[in-house]
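See below for the structure under consideration.
Removed: one protein chain of the complex. Kept in place: all other protein chains.
Chains: A, B, C, D, E and F, in written order; residue numbering restarts at 1 for each.
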Amino acid sequence: MNLEASTQQLSYIANQASDARVNIELETEGMTLNLGPQHPATHGTLRIIVRLDGEQVVSAEPVMGYMHRGYEKLTEVRTYPQVTTLVNRIDWLGSFANEVPFILAAERLMEVEAPPRAQWIRTALFELSRIANVVLFLGDMAVQLGATTPVFYAFRDREFVLNQIESVTGGRFHPNFDRIGGIKDDLPKGWIQETKDVLSRIHSFCDEMEDLVVGNEIFQTRTRGIGIIPADTGLAYGLSGANIRSSGVDWDLRRDGGVGLIHDQLDWKVWTHPDGDSFARYWVRLQEVRESCKMVSQILDGIPSGPIMAKVPRIIKVPPGEAYVETENPLGIMGYYIISKGDLVPYRVKIRSASFNNVSITPWVLKGVYVPDVISILASLYFILGDIDR
Amino acid sequence: MLLNQFLILSAVLFCIGVYGVLTRRNGVMVLMSIELILNSVNINLVAFAAFREAIPGEVFALFVIAVAAAEVGVGLAMVLLLYRNRRNIDLAGIDSMKG
Amino acid sequence: MSEFLRNWLTVLIFGGVGILLVSVFLGLGSLLRPSRDTPQKRINYESGVDPQGDMWSQANIRYYVFALMFVLFDVEAVFIFPWAARLEVYGLFGLVEMFIFIFILALGLLYAWRKRLLRWV
Amino acid sequence: MGLVENGKLPGPLTKLLNISRKYSLWVYQWGLACCAIEMGAAFASPRYDVMRLGVIPFPASPRQADLVVISGTVTDKMAPAVRRLYEQMPEPKYVISMGSCANCGGPYWDSYSVTKGVDQIIPVDVYVPGCPPRPEALLEGIVLLQERIASEDMTDRWNRDPIVVT
Amino acid sequence: MTGFFLSQIQGLDPLTSDEVLVAQNVFFGLIALVMILAALKMVTTENIVHAALYLVIVLAGAAGMFILLGAEFVAVTQILVYIGAIIVLFLFGIMLTKGSFGTEEGELRERNRMAILVSVLIVAVTSGSFIDSFRDAELNRQAPSTTADIGDSIFGQFIIPFEAISVLLLAALIGSVVIARRDQ
Amino acid sequence: MTVFNLAIELAYWQQTVIRSILGLVAVLLPAGTLVYLYLFKMMSFMQSRLGPMEAGPYGSLQLLAEVGKFLQKEDLFPRAADRVVFKAAPFVVLASTFLLVLVLPAGPDAWFINIDTGVFLALAVSSISVIGILMAGWGSASKYSLIGGLRAAGQLVAYELPLVLAVMGVVIQAGTLNVQEIVLAQANGEIFGWGGIGNPFIITQFLGFVIFLIAIQAELTQPPFDMPVAESEIVTGYLTEYTGMRFLLFFIGEFATAGIFSALAATFFLGGWYIPGLDPTSNLFNLIGPLVLVGKMLLVSFLIFWFRFTYPRFREDQLQQLAWKVLVPLSLLNIVATGVLKVVF
Partner (left out) sequence: MSSPDTKAEEIVEDPIESQEELIIDETRNAFVTSIATDLGSDFIDSHVVPEIDVWIRVTQEAWLETAKILFEKHEMSFFNFLSAIDWMPSPFGREMDAAIDNLDDEVSVETEMEWGITGGEKRFQLLARVHNPVTNLGVNVKADLEGDFPEVETWTPVYPGANWHEREVMEMFGISFKNHPNMVNLYLPTEFEGHPLRKDFPLLSRRAKPWPGIVDVELMPGEDDDDTEESGEET
């Protein structure tokens, strides 16, 4: 590191020390409580400054950026194939799903289309990564509410899904498998049968969670009626995914978006819940895992044969233009707005990540709740730090 | 053991309690000093019960404890009220709060 | 009397043993443990940032109401114990007396309930 | 007094103390980024189950922790908090840097907001490479750390110059 | 002192009443000393939480005194109600009225002197009269009072005060709830 | 059996020394057993894991490693803390634990103290730990600690009451406050004239037993009542600032209290050291009584830990409502019903 860079580095650290003292003026009777950045409830490094009156939240102010890694700038200095390596790491639980909208946007600009088999495999992996993602939520929400055991089951069964993803892509966590014009490799031998076994495991996991968590009276009292988000408020804040569907908005891009994936050829159902509370969000996600399992098994049965790559040049240059593609990712709507000037690198990539919008409602929804409910609401909104801070 | 041992101990505690009531201006402290006084009374009661080999003294001590509990409950509630209205629990300024 | 006092001496000794155990553990620890004091170490843990505001801030008034109810019912329990141990002797009369006692206090609980004090407002 | 500190303990006792430190590593429950999930898998997944090794993931407060796994990207905004976390842990404490980001900045080596390696702010005992490392790799790192602890000379550790970050 | 410890070393058989007496006196002295010191600290300390904790010591000492006097039930009640409940109530009260931990200096000196005077006067007068009236009155309780005794007394002689207590507690509950209610 | 006869004829000081040592065992052994057996092993098995395996066979020496490790940990307290209160808190908590173990009888002659008001004393000293916890929470001068301490205190006082009232049914049935006599009453009791298994009060006082179990679960701040130490909300509550040995002492205190409360539940409701079919006055029970009691204790604490690993936690207000709206009225009802039955029959 040269001198200039290291000076900048050190000054950042020094500056940050003072920034950590961000104090919201308003010295009332209440107490200011910091949840985060080192706090088990915030899934990592989100920081929420809650002002309390007794145990009631007067105001909540999320402070982010503890995980800000500068994706949008870095994409401007990476070639298109290199960008997928980066964006993998945005929502790190369902990594493959992050690549898909980017690749689709690039494909739209290049006016290529992946062959059907590639699209089917993409969709299968897309849904598998949703399972890998949401399964963990199902356990983690319970652990946030104090039940220690479900998260262990979640990790146990998630391992099998990761195995399947790994055996196709070679990457257990960050596959980096999607390519402009198709996918990198074909399915390995025997994968389809193994995946079916895994799906039945996930099914039984869902049943287990239904018994252990959803059916638990304490869980219900802790989540029902807590953190109610009305549909219009949720939409105005840009909530998406299961968060908005559990407020009764029947909107799923997999059905309504109609881009590049083959969800419209499958038989499945969009679940909504009218309540809009923490319980609804948990319940809708639980159903969505089941729907995903259903989708994957249909894909496994109907996967067409054929090539997996369309004809694309070896060095990818994307023609000038702008395109925005969004898909229904595990956390909600994820979209990439790509501006190309015909180079090897995108001119600008705007990453619309789901959690950023989902969490932006927290100051609104946390007002007036109790400290324990803060946890329940944060857990049920289900965010991933990389997806907020990018 | 002499009866006087206990009586004098209780007298000393009583006086410390009185001292506390007289000097402290903090409402909670005053209540605590009153507890001290009540305790000295209890020691007296039980000592006499032992002296006379009679149970009623002890029963009275129980009643005193019960009354003390009620007294503390109400007293602290008043201190809280005071605190809510005046943001401190200094009893010295209480006379200014008429009506 | 001596048997009685010895029993209670045992109580005292056990309290002492408890304190002794803590002291022995802490003493052993102080023999072994290192001490690397830095100013940062002595700052309160507050999720990795500087503590803000007053540490000893006001508690919720709810706690007071619950503690108050506990105190009063605790006193009630004190009077129930000798009754419970001697119920056979007191018979119906004792039963009725205690019912009245419990009933009057239950009224207090009912009052708090109706006044919605048992809710966390 | 700190008998361990000045090295006046008899050898077998030192050995015993080392072994007890080795098998009782309370690890702070806190993850930073992607690697946190793999760390979580290592801690919570029955397949890896780090508790077998005596690594107990109970503490949520650094005050009770012996080991912290820096799992993921450390940003410049986060760096003071990481530093403070380390400071607030009581001695003896150990640090595992997990993943490329914590080791050196990883894929974000050219980012404007990422600290290029956690070892710039706190001393690291074991580096676990990978992006993210598989849970097995973290287990390997923990086993290495345990081996190191078992044969550790505490006097040396205490009298080592503290790592100064300016 | 040594007599007391020697007495403990002898066999299981009931101690002679003299030995018991020595032991009781030794413990009385110790407990009384602790109680008085704690009480003094309590009324003088500036930190209210410390004061409450000193009060705990005084209360525990009082329980010890009750034991020495053979009033077991009262002693346990003292622990249950005073230490287990009233102190907690005090601590809650203190934490509800924060910001009052500070010192209370000022024109206290004047009152201080007066208070000391009054207190010492009361001690002198009462002690004098006690010594005068009870001189060498011995406490010679042979057996501790039992729970049964207490119960018989309450449910015999004191049945009306007993019921009155319940009304008192109810009144205290309602009264303090009315006073401490937040919304009005 | 002469050994036991001899033992009870020792001088007081010899007895006291023996009792103190046994008391230490009675506090530390359940704590260790519960931590290893339940917290490490059973929890792991329930979560389809193995738990500690490396330290000793099946990780059995794990606890020694823990103690050895904590002995070497640095002792810290925050600068802002109230030093004396902060440091004194573990003493109070542990002293409360040691006073609690006193009332447990483990055989006809194997008792620590045998006093008239045993039950009453047990309940009284169990409330002392509230002060220790409030001291810890307040003394740390940390927000998490303060909130945790207040929550803990609010919870402990709320559940102290059902605890006290639930035992009342047992007291009415046994007609005594002496713990030893309660055990004997169960041993010698008869169910409708049939004395085959004595009369363990769990049969007649099942409601009381359930209330007692819930209440001790809350008193121990175990899930689903673990708000005071809820790590996803307030880090570790009142323990947040405690390091090394002091933390371990709280930890020991918590699990020792769990064991002792379970043993108390076993004593009050399951017949204590007695097993049916044997003469309760027999000297044999001085030998096997402790083992029987430990067995029953493990049974009850199994339930406690089972709930611990299964349930999510309540919210603070839900907890208070459960205590005041359900448990207290129910236990009052239980007292009334038991009283009526006692007088009628």
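Methods note: a contact is a pair of C-beta atoms (placed from the backbone, for glycine too) under 8 Å apart; a residue touches a chain by one contact, two chains touch by 3 or more.
All figures in this text were calculated on a predicted structure; none of them were measured in a lab.
Quick one: jot down which shown chains the absent chain touches.
A, D
Tell me which of A:A242, A:M309 or A:L366 is the one touching the absent chain.
A:M309
Consider the whole complex, including the chain that is not shown, and state which of A:W120, A:F137, A:Y237 or A:F383 touches that chain.
Selected residue, touching the omitted chain: A:Y237.
In the full complex, which bits of chain D touch the chain not displayed? Write them out.
76-77, 100, 104-107, 109-113, 116, 131
Residues on chain A that touch the omitted chain in the whole complex?
Residues 1-2, 4-5, 8, 11-12, 15-16, 18-19, 22, 64-65, 68, 70, 72-73, 76-79, 81-82, 84-86, 108, 113, 176, 179, 184, 232-233, 235-240, 244, 248-252, 255-260, 264, 269-274, 309, 313-315, 321-324, 326, 333, 335, 337, 339, 341, 343-345, 348, 350, 352, 356-357, 360-361, 364, 389 of chain A touch the chain absent from view.
As a convention for this text, only the chains that are shown with their structure count from here on.
Considering only chains that satisfy the touch condition with chain D, which of them also satisfy it with chain F?
A, C
If you average the CA atoms of chain A and of chain C, how far apart do the two points sit, in angstrom?
Between these chains, centre-to-centre, one finds 46 Å.
What's the distance between the Cα centroids of chain E and chain F, rounded to whole Å?
Roughly 28 Å separates the two chain centres.
So, what's the distance in Å between the C-alpha centres of chain E and chain B?
10
On chain B, where are the residues touching two or more other chains?
Those would be 62, 65-66, 69-70, 72-73, 76-77, 80.
Enumerate the residues of chain F that touch no fewer than two other chains.
In chain F, residues 12, 47-49, 70-76, 115, 117, 120-121, 138, 143-144, 146, 150, 153, 157, 160, 177, 231-232, 235, 240-241, 244, 316-317 touch at least two other chains, as defined above.
Going by the contact rule at the top, pick out the chain A residues touching chain D in the complex.
1, 9-10, 12-13, 16-17, 19-20, 37-40, 44-45, 65-70, 73-74, 77, 85-86, 89, 92-93, 136, 151-152, 155-156, 158-159, 172-174, 385-386
Under the definition above, what is the set of chain F residues touching chain A in their complex?
Chain F residues touching chain A: 43, 46-49, 143-144, 147, 223-224, 226-227, 230-235, 308-318.
Which residues of chain C touch chain D in their complex?
Of all residues in chain C, those touching chain D are 30-36, 38, 40-41, 43, 45, 47-49.
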